[in-house]
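One structure, as structure tokens, below. Some questions next.
The complex appears here minus one protein chain, its other protein chains still in place.
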Amino acid sequence: MVTIYISMLGTLVGIPIGTLILILRRCGVPGAELIARTYVSYFRSVPLLVQLLLFYNFLPVVGIDMSATTASVLALGLISGAYVAEILRGVLGSISPGQTEAARSLGYGSAAIWRAILLPQVFRLALPALMNELTLMMKSSSLISAVGIAELARTSQNIVSTTFRPIEIYAVTCVIYIAITQILLLTGRVFEHRMNRARR
Amino acid sequence: MAQDMVSITSVSKSFGSLRVLHDVNLSVQKSEVLCLIGPSGSGKSTLLRCVNFLETYDEGEILVEGRLVGYDQSSGTRRLMRGSQLCAMRRSIGMVFQHFNLWPHMTALDNVADPLRQVKGMSRKDAHSKAMATLEKVGLAAKADGYPAALSGGQQQRVAIARSLAMEPHLMLFDEPTSALDPELVGEVLQVMRDLANEGMTMIVVTHEIGFAARVADKVAFLDGGRIVRCGPPREVLNSPEEPRLKQFLQTYHERSQF
Partner (left out) sequence: MSFDLSAIVPYGPALLSGLANTLLCWIAGSLGAMALGFVVVLCRLSPIRLLSACALAYTEIIRGTPPLLVAFFIYGAGPSFGLVLEPLPAGIFALSIHGSAYMAEIYRVGFNAVPRGHVEAGVSLGLTPFAIFRRVQAPEALVAITPSLINALIVISKETSVLSIISVPELTYEVQKMSIETFAAFESLFALAIGYWIVVSSITKAGNFLERRVTRHTVRSA
């Protein structure tokens, strides 16, 4: 069940990464926006499974020696970062530009504007959408990476054709994951309720 | 003649192919109150926003306290000011917006205190006491811990004024400060502005409140189509208008206030 831990950590790592991408996109440095948009476009277009498989195969090729856990967390962080960036971007757009103008007219520099005005509001407003997306990603990725790893274990034995006979194995995994996902679902909802009540 | 606080010379600006300001010339002395009036689209807000460089201007010069706004001409050619220079310049100019632009995630007190800490580097304690004092000045000390969402429009605008005022600016710009307010709440904001004027603050006010201009302004400038049509003391501009466009503009006001 290490995979659950990995996916939780990985998706959470996505938050700071996503924030960085957001700032990169809006900072006004030439070329930064393009990089940010390309990043988001890539990581959101390619399916999760393919991303993970690619990542696992990518590291030996480039010669980076990383533990599987670190690699997975990093991969998931990068992927969820793209989704986080997109959600934050939508929310940022809903903050009236007048607030930035007021800050600028008072003499705030860009860093101060992000720190004191934009980011606090963006996170507050984006919380429900973020929670949603992250729980989804956590559930998908834990399942996929577990299976993905099993896949790799199998394929490395050079089994070519469909040998999905061990349905029994999957059935058992199935049941375990149903239980886990329902628990995650429930905890996610409870957390959200608490958050909403706190805000009222 | 003493140096003008604000000196606007031959300023022009275009948005793409649309010329919004044509060769504008204005000056404001220290402690003077200048009101900019005119129909929508006449360029008055744009002109105001050029003074603290929220909008760029293409030709001419705007000088505040003798320093060129937005551009750096020290090396002979005109270049855009660096970000840090702009920030420094804006510290002595205050601006009040039509839609208040208070920050919703901060209390009224924090809205006023935060700039003091971020921009002026004051300590938390000092910033708070200065902010409280300024809020008292605008009559909102009791609402210091309230969030903008819980305040009326008039209260929000007064907090906005306090936020700019706490920075101790030499010049304050008002961009239609009462246009977004319910008629009943306009009075409290105008009163605060009047008090500021009486205390000697240099103010440029874009407004539709002709009555305010008549009573408080030292100079009134009427803009139409990006040009200054008339500029002078309120008595002359408002009571004896000569230009047809100005007459027509004032006519609608007279009609609306008689019932």
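A and B are the chain letters, set down in written order, and residue numbers restart from 1 in every chain.
Methods note: a contact is a pair of C-beta atoms (placed from the backbone, for glycine too) under 8 Å apart; a residue touches a chain by one contact, two chains touch by 3 or more.
Computed from a predicted structure; not experimentally measured.
Put simply, the missing chain touches A once the whole complex is considered. Screening A:Ala32, A:Leu49, A:Ile95 or A:Met131 against the full complex identifies A:Leu49 as the residue touching the chain left out. The chain not shown here touches subunit A at positions 41-42, 44-51, 53-54, 57-58, 60-61, 136, 139-140, 143-144, 147, 151, 155, 158, 160, 162, 164, 167, 170-171, 173-174, 177-178, 181-182, 184-185.
Here is the rule we use: only the chains that are shown with their structure count from here on.
Every residue of subunit A that touches subunit B in the complex is listed here, in rising order: 96, 98-99, 101-110, 112, 116-117, 120-121, 124. Interface residues of subunit B facing subunit A in the complex, by the touch rule stated above, are 52, 54, 83-84, 87-91, 93-95, 97, 99, 101-105, 114-115, 118-119, 160, 163-164, 167.
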